[in-house]
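Below is the structure I would like to discuss, written out as structure tokens.
Here the complex is missing one protein chain, while the rest keep their positions.
For chain A:
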Amino acid sequence: MWDLFLQGISNVFAPQIFLLVTIGVAVGIVFGAVPGLTAVMAIALCLPMTYGLSSAAGLALLVALYVGATSGGLISAILLKIPGTPSSIATTFDGGPMMEKGEGAKALGVGIVFSFIGTILSIVALMFIAPYLARAALSFGPHEYFAIAVFSLTLIATLSSGSMIKGIFSGVAGFAVSTVGIAPVDAIRRFTFGQVELNAGFSILTVLVGMFAIAEIIKVAESSRAGGSIGAPVIARIKGFGFSLKEFFGQLPNGFRSSVIGIGIGILPGIGAGTSNIISYIVARSRSKTPEKFGKGTIEGVVASETANNAGIGGAMIPLLTLGIPGDAVTAILLGGFMIHGIQPGPMLLITQGEFVYTIFAALILSAVMMLILEFWGLRVFIRLLAIPKHILLPVIVVLCAVGAFGLASRIFDIWTILGFGVLGYAFVKAGIPTAPFIIGFILGPMAETNFRRGLQLADGDATSFLTNPISGSFLALAGLSIAWQVYRMLRPRPAAVSPADAVEARVKQPQE
């Protein structure tokens, strides 16, 4: 393991990868900081740039964007009280009031340092957990993979924000869209309408870019005429890290606990950093000696949120690298990045391409270090970028999305596809249907169907084999329990009168997409 790790470290210090990681983190921070731009967009836009790169260099760039964008959200969350990404929602609760009290520099310092700590701890967890999980997953067959896919689908659909019915529908619709093209096992064409372009189905990248980037742009276009630019805030110079050593050591237990929450939630499919920062914030408040200070500007709140959201990075990479299962939209697009470079994540990846995997681990560590350096010494540049008018920025992003789609197979058809999925994503937003289950359904659907058919073939058509196999039976039972619990929660009688404050509290405690 250590040999591979050292090899990975030496690979990322090659000038090309080092430069790509630095640029990736900087671009990621911008996408995280500017409200309306997301990590998914950053990775989707940069994917075509990786076509001509080696797989290690290309994936290093993509994970650097992921780290930068996850952390960059804290800049606008603290300075503007607008979370740049859903993973920084809880940062606004105390970061905003600290800024108003003139402690913006301290809030930024704390947020940056504990983002770094959360990222590093999660990468350590990834490095130690991934090999064991991959070894266990080596014995998995079609039954196990089918059950894991079904379990992940139900978990994502039932735990996504808002209505459970809409969440499940979204997952099922994503699965349905994935059935377009040639069917597994018997190779029958389905829903292609005679179009040759549809034989291979829709590309993951076009679905992701459409559902997230184009849909987001359409959504922003709705309100852009009302005024799009944000004034650049003024921030005092950060002296040192902006906080004392006593404050740092005092926050270590909070940071460690929040990291564990972030890693644990990151591993679970469907509930990523958008949820972990809020749960971590609630836990920190309940464990604090001064819970009354929460919401009024305390570093405890910033530490809890920022450590947890960045700790989700390593957590989300665990199922992606070991099982090939993405936990959220960002890891889904990373999976697309792996596939574009001819790499199939799964238990065999660590065995057949160990050096590549450890290069990714090393790239994550280097990205965390670059994030720390760039956010401290380049903060003023990122703050100025917050003032770029949306009516200039968004059209350029649309063109880049079109370039990314065209680059997949040099087809105009793929540009039409992103437009189509963009409209669908926008319709989902307007209907209050979460989009993350759609994406996960689209990705896990073929895995579930293929393994279901193969499992039946292996068991001579005996469907009960999925229940009698201990691992698949357990996962299917968990999937059933997950749905039953959500149905119970939906049907149980609620108090007649609920105050808006209680309702907000309940909404905050609901897992976010």
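Everything that follows uses one rule, which is that a residue touches a chain if its C-beta (ideal position, glycine included) is under 8 Å from a C-beta of that chain, and two chains touch if they have at least 3 such contacts; residues count from 1.
Keep this in mind: contacts and distances are computed from a predicted model.
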UniProt protein name of the chain not shown, from "Allophanate hydrolase", "Tripartite tricarboxylate transporter TctB family protein", "Intracellular sulfur oxidation protein, DsrE/DsrF family" or "Putative ABC transport system ATP-binding protein": "Tripartite tricarboxylate transporter TctB family protein"
Among A:6, A:351, A:396 or A:481, residue touching the chain not depicted: A:396
Residue touching the undisplayed chain, where the options are A:19, A:431 or A:458: A:431
Contact partner of the left-out chain, one of A:106, A:143 or A:166: A:166
Interface with the unshown chain - residue positions in chain A: 48-49, 51-52, 163, 165-166, 168-169, 172-173, 175-176, 179, 183, 185-186, 188, 190-191, 214, 217-218, 221-229, 390-392, 394-396, 398-400, 402-403, 406-407, 410, 412, 415-416, 419, 423, 426, 431-433, 449, 452-453, 456, 461, 496-498, 500, 503-504, 507
